[in-house]
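A short write-up of the structure that comes next.
With one protein chain removed, the remaining protein chains of the complex are shown where they sit.
Going by the order they are written in, the chains are A, B and C; count residues from 1 in each one.
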Amino acid sequence: MVVRHVILRSLSKMLIPLIMLFALYVQFHGDYGPGGGFQAGVIFGAGIILYSLIFGLPKAKMVFRPRVLQYLMAFGVFLYGSVGLAAILKGGNFLDYSHLAHDPVHGQHLGILLVELGVGITVASVMATIFFLFTERRRREDV
Amino acid sequence: MFDPGLFNYWIIMILMMTGLYTVIVKGNLIKKVIGLGIFQVSVIMFFVSMGKVRGGTAPIASESFEVYSNPVPHVLMLTAIVVAVATLAFALALIVRIKEAYDTIEEDEIRELEAGEEG
Amino acid sequence: MHGSGLSISAHLPALQIAVPLLSAVICVLIRKARAAWLLATTVAWAAFAGACVLLNRVILHGTISYEQGGWSPPWGIELRIDLFNALVLIIVTGICAVVISASLTSLSMEVPEKRHNLFYAAFLLCMTGLAGMTITGDVFNIFVFLEISSLSSYALISQGATRRALTSSIQYLVMGTIGGTLLLLGIGMLYMVTGTLNIVDMADQLAMVGPNRTVLVALACVTVGTSIKLAVFPLHIWLPNAYTYAPAIVTAFLAATATKVAFYVLARFIFSIFGVELAFEQMHLDRVLMPLAIVAMFAGSIVAIYQTDIKRMLAYSSVAQIGYMLLGLSMATVPGLTGGIVHLFNHALMKSGLFLVMACVLFRVGSTHIDAMRGLGKRMPLTMAAFVIAGLSMIGVPLTVGFVSKWYLVSAAMEAGQWPVAVLILLSSLLAVVYIWRVVEVAYFQEAPEDAPAVKKAPIGLLVPVWTLVFAIIFFGIFTSLSAGVAGDAARMLLGAG
Partner (left out) sequence: MIDIIHVILFVFLAAIGVAIIRLRDLFAAVMLAGIFSLLSATLFTVMDAVDVAFTEAAVGAGISTLLMLATLSLTSSEEKPAVNRRQAMIGLVVVTITGAALIYGTLDMPRYGDPDAPIHHHMAPRFIEDSPEEIGIPNEVTSILASYRGYDTWGETTVILAAAIGVMLLFAAPPVSRRREDELFTPGEGTG
């Protein structure tokens, strides 16, 4: 599984941070251009997957612990729902971001930022988890 | 009879049927899943097509454009793509388990094995 | 603190979905099986209580509308609860609460304890998906929640103990995805001609558009798509396998809820969006649905008679019972639709009761094969008594809910002057006598095989839920005002007859 090619390794060492940086750009630039939480999550997940392809699953699982990923995927959905509940506590309807801040437009900004973040976190961790589970299946079979 | 304004939809329906045919006829489970994917993507194309406005541009507000394509179908289809990939991931995991349990992913062979169990 | 009670009740429709969903998410993280079960059960009962409050409020104050995100429809998504979906919501949450209470005892047999937290998460998600489909007032939102419930039900079915659970799950997945995608296509066509996604708004716009070829095909897509999920006769082939090989409590839950919500969606589309005039008078949907319903009533029951696995027998019986519901719907009259809706309610009670009995049998005997049930009448008296009562209800004996449904359907058929249909309903009931009697005969009039291991009575954790449902079967069989009364009002509302 582990690729011992030096060039490939050092190249991806440079590439993976760039991919993740791009994911963050997509995450936070979704308001102005195409993109948003889901796409960012997929790209970030792809970065994690690339890491596990190059450096091997055991190492990838040390950096991105499956248990932590599990917490994160739940946290994303939870964050989204909590924004909805917070809007209720602030006197609006469920997911009514206008009540989150004094100025409705600010509230909308804040709400969208948070829920997109929730989507991104869930999607990235789900993609990575699913891929880990698939590759792990093969490693166990080989034994 | 031939209406260029409908050409788009006709091709999409044909693509859709290509997917459906693969699902119905192919016994290989992976082929079936690929067929499902084509079926779903064609429906996505259908929605996106109906959102297009002649001379319009991508629905991102800016000073330099007047006419925008309809953003609503795009939003709906983002959700549909997500649903499709979620279904795909689960289906593939199921196929892996089926392979482990039956040592085949061909529908007719699975059916034979199951008939043997019952008989 | 004061005033918070009011605000919570005002936001009940949203919380009805949000709380179970968030609890499902928490279940993913709870590692202790028992704690996950406790959370899931508490939440399910709370959801049931919420559903009762909502129904009560609808009865007293009329339809409830809740604007998600504070955006007014059609721009935002509306939750819209009227008599019809309030009743369906009660079924979904109520059955879920009863079944999930039973699962603490039964589940360990079939699913390793390590996976229970994920199992309960999927279970709650499935309920949330079904409830979400039920109370939403937005067609695309129906699709989204349909997929939540579908994906989690595929996952639940795949957890059955044998490898055939896996193939049943993928069969259901392939058919269910085709169904869901066809529904989406139909929604797309409707959106295309109306420009809206809100159900109420769509009905208004559609009335202005009138019937055309696109609307006709949209109706076909929606009908076929939901029919796959509903397991209408020729599209039912996923159902027997899925119900047979899924874990017992999953079957008890899905048999009572998933097909019911599919029925609800079909009825909602036909009556609330297309309208009776468009669907029945101009497009003659009844000419397709009624024959299919009648064929299903007979084919399902006849195949059920020849089954040796009782879970499978009950699954085929479900195919037949779905025929009754569809028959009521296809009459498109107030008594007919009332019969369909009442049967939806009643069948949920009977079938989940019967499948829970199978969970008891599986728990103690280890099999649901008919040979394994010899002499069980003496060895598991309470369990088999429950089977007999629920079975009698399936046949349609007075003082049980089954009688109420049959009564409404038969009288609706006679009122519409369709004597042959009324006769067919009665004839198909005789088939139910045959397949229920087979089990009764084996359980009560045959001796247990001598080498059979000793069988203890079913555990209390399973018996209480079973008998809760049995009491409900008798209660709603005698006091019909709640079920049939609400169903009648709902049918009148759907048909626009006051």
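To be clear about the criterion, a contact is a pair of C-beta atoms (placed from the backbone, for glycine too) under 8 Å apart; a residue touches a chain by one contact, two chains touch by 3 or more.
Remember, it's a predicted structure, so these values are computed and weren't measured experimentally.
> For the full complex, can you list every visible chain touched by the one that's not shown?
Listed by label, the shown chains it touches are A, B, C.
> Kindly note down the residues of chain A that lie in touch with the hidden chain.
30-39, 42-43, 45-46, 49, 70, 73-74, 76-77, 80-81, 84, 94-95, 97, 104-106, 108-109, 111-112, 115-116, 118-119, 122-123, 126-127, 129-131, 133-138, 140-141
> Contact with the hidden chain only, please: which chain C residues?
So the residues of chain C touching the unseen chain are 21, 25, 28, 68-69, 71, 74-77, 112, 114-115, 118-119, 121-122, 125, 128, 132, 138, 140-141, 144-145, 147-148, 151-152, 154-155, 158-159, 161-163, 185, 189, 191-197, 205, 209, 212-218, 220-221, 308-309, 362, 366-369, 371-372.
> Over the whole complex, note the residues of chain B touching the chain we left out.
Spelled out for chain B, the touching residues are 3-11, 13-22, 24-28, 30-31, 33-35, 37-38, 41, 44-45, 48-62, 67-79, 81-90, 92-97, 99-103, 105-106, 108-109, 117-118.
The rule we apply is simple: only the chains that are shown with their structure count from here on.
> Could you run down the chains that neighbour chain B and chain C together?
Under the touch definition, chain B and chain C have A as mutual neighbours.
> Where the centres are mean C-alpha positions, what is the separation of chain B from chain C, in Å?
28
> Measure off the straight-line distance from the CA centroid of chain A to the CA centroid of chain B, and report it in whole Å.
The separation of the two C-alpha centroids amounts to 25 Å.
> Just give me the whole-number Å value for how far the CA centre of chain A lies from that of chain C.
Chain centres of chain A and chain C, defined by C-alpha means, are spaced 36 Å apart.
> By the touch rule stated above, which residues of chain A touch at least two different other chains?
Not one residue of chain A touches more than one other chain, so the list is empty.
> Note which residues of chain B are touching chain C in the complex, please.
Within the complex, chain B contacts chain C at residues 16, 20, 23, 29, 32, 36, 39-40, 43, 46-47, 50, 72-73, 76, 79-80, 83, 86-87, 90-91, 94-95, 97-98, 101-102, 110, 114, 117.
> Going by the contact rule at the top, pick out the chain B residues touching chain A in the complex.
58, 60, 78, 82, 89, 92-93, 96
> For chain A, which residues count as touching chain C in their complex?
Against chain C, the touching part of chain A is residues 70-71, 73-74, 77-78, 81-82, 84-85, 87-88, 91-99.
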